[in-house]
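Before I ask anything, let me first share the structure, which is written out below as structure tokens.
Every protein chain of the complex appears in place save one, which is left out.
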Amino acid sequence: MTVNIGIVGVGGMGQAHVARIRTELAGGRIAAVNDIDQARAERVAAPLGAAVYADDAQLVAAPEVDAVLVASFGPAHEATVTAAIAAGKPVLCEKPLAPTAAGCVRIMEAEARAGAKVVTVGFMRRFDRGYNEIKEAIAAGELGRPLIVHNRHRNPTVPQSYTADMAINDTAIHEIDTMRWLLGEEIAAVRVDQPRPTSRRFPHLADPLVLALVTESGVIAYDEVFVNIQYAYDIRCEVVLEAGTVALADQSATVRRDAAGARHRLTADHNQRFGQAFAAELQAWINAVAAGRQTGPTAWDGYAAAAVCDAGLRALASGGLEPVELIAKPALYA
Amino acid sequence: MTVNIGIVGVGGMGQAHVARIRTELAGGRIAAVNDIDQARAERVAAPLGAAVYADDAQLVAAPEVDAVLVASFGPAHEATVTAAIAAGKPVLCEKPLAPTAAGCVRIMEAEARAGAKVVTVGFMRRFDRGYNEIKEAIAAGELGRPLIVHNRHRNPTVPQSYTADMAINDTAIHEIDTMRWLLGEEIAAVRVDQPRPTSRRFPHLADPLVLALVTESGVIAYDEVFVNIQYAYDIRCEVVLEAGTVALADQSATVRRDAAGARHRLTADHNQRFGQAFAAELQAWINAVAAGRQTGPTAWDGYAAAAVCDAGLRALASGGLEPVELIAKPALYA
Amino acid sequence: MTVNIGIVGVGGMGQAHVARIRTELAGGRIAAVNDIDQARAERVAAPLGAAVYADDAQLVAAPEVDAVLVASFGPAHEATVTAAIAAGKPVLCEKPLAPTAAGCVRIMEAEARAGAKVVTVGFMRRFDRGYNEIKEAIAAGELGRPLIVHNRHRNPTVPQSYTADMAINDTAIHEIDTMRWLLGEEIAAVRVDQPRPTSRRFPHLADPLVLALVTESGVIAYDEVFVNIQYAYDIRCEVVLEAGTVALADQSATVRRDAAGARHRLTADHNQRFGQAFAAELQAWINAVAAGRQTGPTAWDGYAAAAVCDAGLRALASGGLEPVELIAKPALYA
Partner (left out) sequence: MTVNIGIVGVGGMGQAHVARIRTELAGGRIAAVNDIDQARAERVAAPLGAAVYADDAQLVAAPEVDAVLVASFGPAHEATVTAAIAAGKPVLCEKPLAPTAAGCVRIMEAEARAGAKVVTVGFMRRFDRGYNEIKEAIAAGELGRPLIVHNRHRNPTVPQSYTADMAINDTAIHEIDTMRWLLGEEIAAVRVDQPRPTSRRFPHLADPLVLALVTESGVIAYDEVFVNIQYAYDIRCEVVLEAGTVALADQSATVRRDAAGARHRLTADHNQRFGQAFAAELQAWINAVAAGRQTGPTAWDGYAAAAVCDAGLRALASGGLEPVELIAKPALYA
């Protein structure tokens, strides 16, 4: 059975998903396309023989659409996702599920009314081979309990349009979800340190930042967020347990020895670093849709990440440790 | 367009291909199955809704079969492949194309008669990310010309049924093809050294061996073949150029620090080490079939590898440097 | 010219220094020994043909003593060091120079009265090859200014006698001095985080801790101090600059590939990790004494480290960011 997918938003991320579904993954096809730029929607749809809908609600409702993939602008997510919930169609929504925790709560309420989980949030790192090996090593228990995590989220440069809040909401959100998933508990408080800023930044940014994410049990996950570090897209994570550590390795397939030393390449961007994870995430979702199951991060995960981001923004302003305020977990996600 | 594939041989390798086509790759489906064990063919075919043919020739001829995938026992390859050539159907044949150079010559003659290349030989290493980075580094030219290659082909253990010849024909054949492809030239002579053998071997094996593959231009590619090295499936390759070297890195996604030191895992078998390459090879073949193109190693490549293996067996017996005897390259492969 | 050294304190550290001077280093000899355990002093002195003094002041005053090496218990340092200053004899004092900033101030006052710097403090990491490579990379300027430093100070286990304060005063003091020296500025404030503690600890310890050392210019140097991490003595340091990072590498001379993976050993204790640095420190001091120069960390460095430790102890109690209170730098150290 082939899963017929309607995609909402075919900018860079959306088109990357389209390409994966068409040339790399099993079991799915793009049946319908919607974009705020109608001409772009048509350009993407044409070679696929996919329908084009001017309106995301129409796309969600279209009978040929089995499942919905949301890769539009963050503020537009809530409307599409709640339409999919109402239609009872599985929906994979890129992060953030909604830009605020309040929006995520409304999505959870919609799922509660519908009585079924159909939402998957696109936190692709949960499908990264490295993070999964770390999770397995924690679970194995040989090294005891995790106590500290050291993360680095380094990015070569960001455009002028990148705002101070985005370091939390768009960048650190990945470690926020990954830490919740790796450690199996909620983040209870957040602090944001502002080291001396890079002189190669835009004046409106404080870059780098160092977050401290304190979990319910007291694990502290540090996260260096440095979005203009020039040299590479460099994601690192070391979990410190009671009797050892486990860390992400670099991803290079070769080592070179030349006049610059013994060296290996670092990844240039998130597509290169997480290409395997994006593909695995999408394949898992297609397989789950075909099997009638929900898979991956739920609306609760989207909500919890948003609530931590809210606390992070408060911490960025206050300089102190800010508590994360979570509603009681709805029964659907228990 | 979906490529309908008929598969001949559904043992371990064949079933792995079936699983990839069904759950990981785009654009293909298994339409027909043949195996010398009819019950096994039926078990594999049933969940796929694929036809079962008692005879490989029937499968090749079946109208619902667009392309043929050969994963049967080596001596059976020639018959299936020549049937596919006669039928004008693309065929991906696992190595060896045929157990002897003579068999490969007959296959090339069949392609010559048919006037088109339809054969692809399953040398999956050409699709490995690491080997491709090495090839790009050679092509970039910054480090000058390659002069020496150091290969290691290490395997944990082999079963009792593994014969002395298989170290050349089944194991070293991978480096033989990879060196031809990486260096872009033919291997002209072969020598096989027999170091002190492991005491953990079967009495009928000389293990390890060290091959020296001398190319037309004088590059020497050494290949340590050690099929009972216990510790891991460990494939390594370092190309020595005039001003530096490029080598395969290990493939681990994580690093662990514990009482045993700072360490990363090594791969356990060829499926783990070359899973990415097998998938990329098969996807490239499906895409090429859909586009009406041949892709990957040709029958000439299968022949040349077999001719080098023949020289390797002579060298194993003689202890000296044995020339590789190649026929003139048919025009079809120029 | 041979430098005749009088040593005060011949416990573990003192005896290690004696052994280095006798069998590894040029230009020095142990001429006199003092220890609170007179019998131990005699056991150490006998094979060296060195004099034994019951009192450290006598040793300092002895005419055959050119220079004094202090490796006694911390609270005893001040008396010996001020005696050496009064006698105008060069003195190498193991850290801490004195257990409190106030004691260090008195030592600086003594040097001011004497009008000459004779004190060297034994912060041996300044002589470690790795830290020096990092310092050179910062100074080279290619990667811009340092913004963040990530340190790890991991130790297998500590004895029952290790107190909570020692995590700052005895352990983190090494990173405190090293950061001042690497970054070339003073530390202005300190914070101490207490993650979930290891369950393999003594009840009186909060272990691990994470210090944040904030410099005058706003660089934040984090320091994970984990003194019961079981697996190794593992010292790490990564300096994050505006366009790259430089970090300590592990020190293993070999790599092993076996059933546990590809791995290298980690150091077991500080003598193994910093053996090269201890030897280089002592040799540099002997050479400087012979040449009539002061070398290495001064009494000001000993003082500044003690002042940061004082702030660290307040921060450990308060949970907040505590300012470091420094007196104006005396002219002698400008």
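By letter and in written order, the chains are A, B and C; residue numbering begins at 1 in each of them.
The rule is simple: a residue touches a chain if its C-beta (ideal position, glycine included) is under 8 Å from a C-beta of that chain, and two chains touch if they have at least 3 such contacts.
Everything quoted here is computed from the prediction, not taken from an experiment.
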Which one touches the absent chain: B:Trp181, B:Phe202, B:Tyr222 or B:Tyr333? B:Tyr222
Only one of C:Arg40, C:Arg106 or C:Arg256 touches the unshown chain, namely C:Arg256
Given that one chain is not shown, which residue among A:Asp56, A:Asp193, A:Asp250 or A:Asp310 touches it? A:Asp250
Positions on chain A where the hidden chain makes contact: 230-232, 234, 250, 252, 256-266
Residues belonging to chain B that touch the chain removed from view: 144-145, 147-148, 150, 193-200, 208, 210, 212, 217-220, 222, 224, 226, 229-231, 240, 242-244
For chain C, which positions touch the chain that isn't shown here? 21-27, 128-130, 133-134, 137, 142-143, 243-249, 251-259, 264, 283, 287
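The criterion applied here is as follows: only the chains that are shown with their structure count from here on.
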Point out which chain occupies the most central position, where each centre is the mean of Cα atoms. A
Geometric centre distance via CA averages, chain B-chain A, whole Å: 38
Averaging over Cα atoms per chain, report the distance between chain A and chain C in Å. 44
Which chain B residues sit where two or more other chains touch them? 252, 256-259, 264
